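There's a structure below that I have some questions on.
Note that one protein chain is taken out, while the other chains of the complex remain in position.
Think of it as A and B in the order they're written, each chain with its own count starting at 1.
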Amino acid sequence: MKFEGAPDIAEYVKKEIYPDGLEYVPLRENRVAVRVAPEDLTKVAELFVKKYEARLIHATAVDLEFKGFEVLHIYDFSKKRDRLVVVVKALVEKDNPEIPSIANITWQAAWAEKEMKELLGINPLGTPDPRHQFLPYEWPNPVESGSIPEGNKFETPASATQTKEMYLPLRMPIEEAYQSLIPIGPYHPGVIEGQIVYVKVEGEQVVAADIKTGFHHRGIMKLIEQRGYNKGAFIAERVCGICSAAHGLAYITCTENLYEAEVPDRALYIRTLLVELNRIHSHLLWIGVVADVIGWKTGFMLTWGLRERVMDIIEAITGNRVNYGIWRMGGVSRDVSQELAEKAKRTVDNLKEECAKLLALVAEHPVVKSRLIGVGPLTKAQAFDGGAVGPVARASNWKIDVRADNPPHAIYDPKIVSWEVITDDHCDTYGRTLVRVKELLVSCGIVSQCLEYLAKTTGEIRIKPKSVPAGAEAVGLNEAPRGELAYYIRASDTDANLPHSIRIRTPSYRNNAIIPLMLVGSNLADVPVVMGSTDQCLACTDRVEVINEKDGTRKSLTWDQLINLSRRASRC
Amino acid sequence: MLDPVYTVLSLIIIVPLALFLGVIYSFLIRKLSARFQWRVGPMFRMYSDLKPLLGTTRLLQPLYDILKLYGKETIVPDVSRRRLFVYSPYLSLIFAVTAILFIPFPGMPLLSGVPYSLIIASYLLIASTLFSILGPVASGSPWAAIGARREVELFLVSELGFVLSIFAVAIARQSLVIWDIANGGQSIYLALLTVAAGVLMLVAMLGKLHIKPFDMPEAEAEIVAGPYTEYSGKLLGTYYLTKVFILYGLVALFISLFLPPLATSVLWLPLYLLAALVLVFLLTAVQVLNPRYRIKNAINWYLKVVIPLGILNLIIALAIWLVV
Partner (left out) sequence: MSTEIKILKQVLSKYSKPMTLTYPSTVAPDRRYSQIPEGLRGIPERDNDKCIGCRACYFVCSGRATSIYDKDAKRTVEIFLFRCTFCAHCQEACPEEAIKMTNKFEIAVPDREDPAARVLTDLELLKCKNCGTPFVTKKLADRTYERLMEKIDPIVKETVSTDYKKLDGYCPDCKRAYGVDFDTHTKKYVWLEGI
């Protein structure tokens, strides 16, 4: 199967969507790159978000060495035209990189702009929240690209000391902060991943909330840039342990969009199969985690017991339980034998029945209902403005699903595989639970259709990829269990085997940003439930790692030691 | 009627015995909930190849867990009120141990024959809970403060049910002496009261023992370890030990008040243990089948259940007192 876009797509964008661009470049699969002047970015954002109701997928920037920084705003127009994604580009100079902030127009860009500022030093002018997101609040501001503080000193610049309150969570006076702030994190039994959610409570009522991330940056994007396309698939999978198949598929979709890819049908079916099995086990895991958070160990054990069987199927198919490692450009590396497919189909069908039975009971449990209904409310308008994705958005009755709108390189054609997008109008945690329960059953259906195909047919599973043309660009999207997952890759101008830069936008990155919104007004007992309801995955959000050496004698490390240590650890 | 030497001897014996039975009850709760959850749980009969390493049985696993804590470092936070923080667990334990001396065991009347032993026993149990609140409050941790606050709220409503049920029995039997109640005869009216008051007591026990859905004082996903957040080592071990004694005490009190005459003669011992097993099974079933309530919902639920049931109990009790 080949993946080609409409030939007239660039003209279409110029005529119908935005006529004032400086340059229109059609990318593969109906993706169009539009170059605009940096000062026009706000105009474009206003037009796209307000008028066309396009979704901002990601805002990021690429370092083009001597040419400057290229700021990218990626918009999803798939509701307007099939698979249309518009990449708005603006070139800014390196000396004084400044762009107008679009966070005032659509609040979802706030985190992305902060990340731009922290990673590359591009200053978003007029941003509503200038604090750091991934770096510590005390970090010198703005960050100078490439500079490392000498020795172990972190000198707070004068501007920061003057406005010290600005760097505090919730931006409240220091005295008040120490009185009523409760830090949920960085390490808390409710949410066992590194982040801090500060909640200000009155009694047990949450009156304000703020979130701070950046506790485990691993530099995965940089790592892929150094290892090349083939090895990158394995690193991309390791962004997240739970949705590894989704990351693998999104990465492969992106790399295959760099060249004229052709993928055999059987490989596409195997990909779909894996991603959906992955979704089933991820949703079962989520239900278990929420059961655990609301104190129901039995629910946790039962759902994880079911999940174990999904993991067994995955293990039998790919040979691994967590990181499948079968993603290759132009196909997959491992075939599913017909006997195995038949056997797996029987297991999946049984599993579907059992899941339906058990999960219906869980969803009807009176105490579960009393803990979930009305908790963490999020209206559709809030979801749109905050940029919610995945089940969180669908539970707010917003029908977005990348599999339907902008499918990855797998089989999601409704003509071939029958499935549906699940939405729910509860707009709360209970709605999110129902969406996930139903989606899980739909995924079971897709899996058994794929297995049916695989059990009946044989065929090749891999076509040798062609070489990647210099300077190619691609956007790869996939619906991870947590929501839309976006990869942007720009191929190197010189080396056919290395990407110039790669950007990953994970679903938790978006959903975490709206957690404070959902928290305000809830009960303290509900804070972990709300935080859990987005199925947050901090490994996805931060993509960072702190490396500790076993050496017990050296407790603190100087900057040089730390850098050497990390270089040694990643052998680069 | 009682031999003083025997009483003194039995008072000495009952403490390790209560500890042992409490540990067995804890083991049963853990084992049963494990099997409800498709897990193995603590091993009753160890795998043959691991026997030399781990012993034949792990029946005393809850005790080993506590003993392990006694071997650990105890940390007292700087911001705490040191004296209250350190002494509270021990006071709590002393009250719990004293309380069980007033509750009869088959063949051992202990001090349950003294006047007003019912009131003394329930007071001592309440005092033990009180010190498990005071210590955490003195620790200076926000989690402990929230946990203690929840504990107080829960304690108030669950205690209401507890008091109503035991006094309904006391009124019906016209006695405040546990030994007399435990020796009392049975009749159809009393059986009716036993059912009503027994249910109420069971409901109150859920709150007192922090059985789900009423374990919000210790809700780990919300408030870390609740009251015990700052406790470690020996002090935490002491609190856990107290819990074991209280579990034993409440089960024993339940049987002696509502299932006379199981707690009187040695001959009833097998039935006594069976009743305890059933009680523990019921508690476990509630524990595994329910998520945790919010504190607000829990109090509403308690008030909805406890007040009508308590009034019903009192009416039955008064009727028995006046009519029969």
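The definition used in the following text is that a residue touches a chain if its C-beta (ideal position, glycine included) is under 8 Å from a C-beta of that chain, and two chains touch if they have at least 3 such contacts.
Predicted, not measured: the structure shown is a model, and the values here were computed from it.
K.L.:
So one chain is hidden, and I want to know which residue out of B:L17, B:L289, B:V305 or B:A319 touches that hidden chain in the complete assembly.
P.N.:
Answering carefully, the residue with contact to the hidden chain is B:L289.
K.L.:
Out of A:H58, A:H188, A:H247 or A:H365, point to the residue that touches the absent chain in the complete complex.
P.N.:
A:H365
K.L.:
Considering the whole complex, which of A:K15, A:K50, A:K357 or A:K456 touches the chain not shown?
P.N.:
A:K357
K.L.:
Which one, A:T213, A:T298, A:S370 or A:S448, makes contact with the chain that was left out?
P.N.:
A:T298
K.L.:
Among the options A:A316, A:A381 or A:A470, which residue touches the chain absent from this view?
P.N.:
A:A316
K.L.:
Even though one chain is hidden, which residues of chain B still touch it in the full complex?
P.N.:
Listed in rising order, the touching residues are 34-41, 47-50, 285, 288-290.
K.L.:
Against the chain that's been left off, what residues of chain A make contact? List them.
P.N.:
Residues 227, 230-231, 233-235, 298, 302, 305, 308, 312, 315-320, 323, 325, 333-334, 340, 357-358, 361-362, 364-366, 571 of chain A touch the chain that is not shown.
The definition used in the following text is that only the chains that are shown with their structure count from here on.
K.L.:
Determine the centre-to-centre distance between chain A and chain B, using the mean Cα coordinates as centres, and give it in whole Å.
P.N.:
48
K.L.:
State the interface residues of chain B toward chain A in the complex, per the touch definition above.
P.N.:
Residues of chain B touching chain A: 33, 36-39, 142, 146, 212-213, 215-216, 219-224, 288-297.
K.L.:
Which residues of chain A touch chain B in their complex?
P.N.:
Its residues touching chain B are 182, 188-190, 204, 291-299, 301-302, 305, 365, 367-368, 370-371, 523-528.
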